[in-house]
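The other protein chains are all here in position, but one chain of the complex has been omitted.
Order as written gives the chain letters A, B and C; numbering starts at 1 within each chain.
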Amino acid sequence: MSSSEIREGDDLLLFLDSKRTFLVKVKKDESFHTHKGYISFNDVIGRPYGGKVKSSLDVDFILFKPTLSDYLRKMRHATQVIYPKDTALIVNYSNIGPGSRIVEAGTGSGVLTSALAHYVRPTGKVYSYEARKERIEKARKNIERTGLMAFIELKEGDVTQRIDEENVDAVILDLATPWLVVPLADQALTVGGSFVSFSPTIEQTVKTTTALTENSFVNVETVECIMRRIRVKEGQTRPETLMIGHTGYITRARKIQKTKLT
Amino acid sequence: MSSSEIREGDDLLLFLDSKRTFLVKVKKDESFHTHKGYISFNDVIGRPYGGKVKSSLDVDFILFKPTLSDYLRKMRHATQVIYPKDTALIVNYSNIGPGSRIVEAGTGSGVLTSALAHYVRPTGKVYSYEARKERIEKARKNIERTGLMAFIELKEGDVTQRIDEENVDAVILDLATPWLVVPLADQALTVGGSFVSFSPTIEQTVKTTTALTENSFVNVETVECIMRRIRVKEGQTRPETLMIGHTGYITRARKIQKTKLT
Amino acid sequence: MSSSEIREGDDLLLFLDSKRTFLVKVKKDESFHTHKGYISFNDVIGRPYGGKVKSSLDVDFILFKPTLSDYLRKMRHATQVIYPKDTALIVNYSNIGPGSRIVEAGTGSGVLTSALAHYVRPTGKVYSYEARKERIEKARKNIERTGLMAFIELKEGDVTQRIDEENVDAVILDLATPWLVVPLADQALTVGGSFVSFSPTIEQTVKTTTALTENSFVNVETVECIMRRIRVKEGQTRPETLMIGHTGYITRARKIQKTKLT
Partner (left out) sequence: MSSSEIREGDDLLLFLDSKRTFLVKVKKDESFHTHKGYISFNDVIGRPYGGKVKSSLDVDFILFKPTLSDYLRKMRHATQVIYPKDTALIVNYSNIGPGSRIVEAGTGSGVLTSALAHYVRPTGKVYSYEARKERIEKARKNIERTGLMAFIELKEGDVTQRIDEENVDAVILDLATPWLVVPLADQALTVGGSFVSFSPTIEQTVKTTTALTENSFVNVETVECIMRRIRVKEGQTRPETLMIGHTGYITRARKIQKTKLT
């Protein structure tokens, strides 16, 4: 993140306001059309990041260098994508950081995969499994744009059937039947490693919790983060009227040494 | 995080259950006393992490290698410490990661400082300001135990008066008057950089928001994360009766290029 | 509420599902048109309440005798109407019941007015003030349909300037500046009586609380009810994705005897 000049070929975030942003590639002699007029990229090249440009309808757009959050928000996705609030908690609960090795499934559109890769840089790795082949290529395109592909291995496969890695620091799941993954997650994890699973329904959460307590896990906990946006303005401050009331439950656990039979 | 043997001098997490854990240093010929009996460290040395040991009262304790979360939870603190849910969101909203340079204030007991340092490794840095000298030394002791001191510079100073750094990627605040820091944060941040502030009261949030919109910030948003713990058990599943109803509001913003006078 | 037959002139609730209901008046030889076909009232007259009728498109509608809730939900309104969850708490906190005498303002579309009248029957009264004359007549039409007009006196007036009644059991406010009503509410209330105010913003709540503590009130409390709808279905149970995140804060207090100057 620097305040250098915008160059041809750069990714650029055109920012109108918090709810209206556009992630574009800067192309000489071309322009980008919005409902607030078009923007000529020739007007943009050479300007500093963080500055403004006027559209053809004289509306100001701010020129941001995209952050990872911008990329994630703009990723193309077929299915429901995980929210930042949940990504944030999953990262926190999984105890990962630079150098961590993670098994993740399913890849989906690659949003969570990219976020995890961001934090394990420069020496860690995310082994991301996806059972549906056609999704993998879409995810690859999404991820490549973020520049994080070097820290990710996309693998076709069903983690209820197979996990190749051993001694990983975390197994992180966002799929329909996480409880079926628990025995293989138990094998793949290092002792002390983290299991974290995100599920929309309470029944998934109950089944996953039961599976964890029947395998070598302790510290099994489930939380839900209810996020409220607050409209803050002197004399008119109040939570937003409409909110996302629920995304999912996050269940986490810590692997212990298997007790040997004696 | 590996499953190697426990050695003398190691930090060790004695885990009884999710609510009862003890962070201790392993010392030959010594023991650690709990309400569930004492544990002889000589019984522990040489055992694998993730295994179990029996106390003198025949109660099982699991032997975990402490994670950062364990260290943070056990830090000594004089003031209210930030909760993991808020740390998680602050990390997410600040767009930081390996290599980021961050100004943080106040240091307090060093909990948030350590968490930030964890994520900026191995090439980033957290410049953490604390106005009260006596707190700095206590924070240093807390942080040193985590092994993250190499990525932190503890500075005595009042960030409403002085910030030495320039072009930092994020300014992250947990102090009483964040709105007074906004003009200096504006100067210290790189264009596109993140301002994130945590405040318990709504009045602090209103003042900070007003200050941000009067300086070079856009995308000014405030959220609150209400965290519910769910008691998950087949046939008895329900949110916990007692919960932490409020910790604080998180306000974030993004710096733009100052408009030049023309 | 009885299972008697539907007659011409009756109000009738045509119920398709929880989100699609229609409140109509039964008129011989006429019909009611919906997106699911039309219903001939001649097919309806003589049927029992709670039974079904088929529309011209062969869709089943249930024939309910409207409850007060049905009337309230269908009232025509120009402004935001109070939600049942807030009405419920206001009724509870105000300690009213059959026989209570209440001052209420502003009347608005008459939703809260009607709900209060419902509970003070058959011997109580709601004195409902509205500053804007044109609203009073609209409210009157709404209320007349519910049959509760006998327990309500609609009054044109600004309660920050004048309250005629004395020794009322409760003063209940849903207006922009409740803090300005506090001194007159203090005069109008019986000792031990309840002040209850609903306000969308936190700044209104702060001002009202300050005014209450400066007048003869104790037990001053503010709450917010966050209502979650749960989608309950075996194997798919979860809170609804979208929810109403905020309607308003409810502040209540209890009047004490004014301390005499001595």
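One rule holds for everything that comes next: a contact is a pair of C-beta atoms (placed from the backbone, for glycine too) under 8 Å apart; a residue touches a chain by one contact, two chains touch by 3 or more.
Quick caveat: nothing in here was measured; it's all calculated off a predicted structure.
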Residue, one of C:Val91, C:Val111 or C:Ile163, that touches the chain absent here: C:Val91
Identified contact with the non-displayed chain, of C:Phe41, C:Tyr127, C:Phe195 or C:Tyr249: C:Tyr249
Missing-partner contacts on chain B, residue numbers: 200-203, 228-229, 234-248
Chain C residues touching the omitted chain (full complex): 1-3, 15, 17-18, 48-52, 62, 64-65, 67-69, 84-85, 87-89, 91-93, 95, 97-99, 118-119, 121-123, 167, 169, 190-193, 202, 205-206, 209-210, 218-230, 232-234, 237, 239, 249, 251, 254-257, 259
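Everything below uses one rule, namely that only the chains that are shown with their structure count from here on.
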Chain B onto chain C, rotation angle from CA fit, given as a multiple of 5 degrees: 180
Same-site or different-site touching of chain A by its copy chain C, using the half cut: same
For chain A paired with chain B, centre-to-centre distance based on mean C-alpha positions, whole Å: 21
Distance between the centres, which are taken as Cα means, of chain C and chain B, whole angstrom: 47
Chain A-chain C separation of Cα centroids, rounded to whole Å: 44
Chain B residues counted as touching two or more neighbouring chains: 202
